[in-house]
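All protein chains but one are shown at their positions in the complex.
Up next, subunit A:
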Amino acid sequence: MSMTPTPPLLSVRDLTVAFRVRGEDAPVVRDLSFDLHEGETLGIVGESGCGKSMTALALMGLVPNPPGRIASGSIRLGDEELVAAAEARLRRVRGARISMVFQEPMTSLNPVFTVGEQIAETARAHLGLSAREARDRAVEMLRLVGIPAPERRVGDYPHQLSGGMRQRVMIAIALVCEPQVLIADEPTTALDVTVQAQIFDLFRELQDRMNTAVILITHDIGVVAEMTDRVMVMYAGRKVEEGPAADFVAAPRHPYARGLVNCVPRLVADPPDVPEPLFEIPGLVPGAEALARPGCAFAPRCPRAMPVCGREFPPVTASPGGRSVACWLDAEGAR
């Protein structure tokens, strides 16, 4: 990762996404800020429901509305502001400059159109290709994402493909216009392990070729270590820790992140007779009302919680090497 101070490709500041539930605004993403540089891979980790997908949808301008909306903050792509941009302008960004691969490959393709058409229409919409050129481009993309016999597969319907093949098609759709940013929301959760490895190989290969910046959402620390340059940990809609992936995995700071990393069983060459017990984070995933409370949302489950944790959200403490953490344990003057 380069340290040159080039301006970031994507810059998110104080992003808040809220859902209107029973007449009240419930934030699901709060005051989120982060940057993404060209060619970089940023991992977003956190447990189910912490707001990873909503963050991604906010970047796409696709937060389901109603009941959701971007309540405040800014998302800049290059020098274009995306929050509150007109729908017509967002349409020119979506699929062309930022695209997204979704969590559910089985249902994300339209069952009544051929996969070729579903790739080609994106090319027609943004690149102004003719029908024939767009079809050729679809074949080329299918070949690129490693689908055998692409000339034949281009006429297949989604139900004729396996889950792994469908996810490859989704990736082909996302990459057909060579976007600057690719968001992959748990792209392999629904797939089996061998396919998972193939998909990640494909990501690396395509990223090298196109220099795309990738936001990879996952809850697999192994994937973070292997695939990403930088990682951001979210808890209950907030960023609680950020840093270079290798440093983070070696020594997580935030108590929640420590729990997360320690949950992963280590592979040891010479296993002891009595295996180490698997670490587990006590307590439950916080509900929406917990997010609205003041203080750190992790405090009720935190083994090292202090009185101040329940009162006020901790300030962000930055440390050398591009790391930062939001925890009272690290904050200056904390007791």
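Convention: a residue touches a chain if its C-beta (ideal position, glycine included) is under 8 Å from a C-beta of that chain, and two chains touch if they have at least 3 such contacts; residues count from 1.
Definition applied: contacts and distances are computed from a predicted model.
Peer 1: Write down which listed name, "Peptide/nickel transport system permease protein", "Sulfite reductase (NADPH) hemoprotein beta-component", "Deferrochelatase" or "Glutathione S-transferase family protein", is the UniProt protein name of the chain that is not shown.
Peer 2: Of the names offered in "Peptide/nickel transport system permease protein", "Sulfite reductase (NADPH) hemoprotein beta-component", "Deferrochelatase" or "Glutathione S-transferase family protein", the absent chain's UniProt record gives "Peptide/nickel transport system permease protein".
Peer 1: Tell me which residue among A:31, A:47 or A:104 touches the hidden chain in the full complex.
Peer 2: Going through A:31, A:47 or A:104 one by one, A:104 is the residue touching the chain not shown.
Peer 1: For the full complex, which residue in A:41, A:55 or A:122 touches the chain that was left out?
Peer 2: Final answer for the missing-chain contact: A:122.
Peer 1: Please give every residue of subunit A in contact with the chain that is not shown.
Peer 2: Touch set of subunit A with respect to the missing chain: 60, 62, 87, 90-96, 99-100, 102, 104, 107-113, 121-122, 125-126, 157, 159-160, 170, 173.
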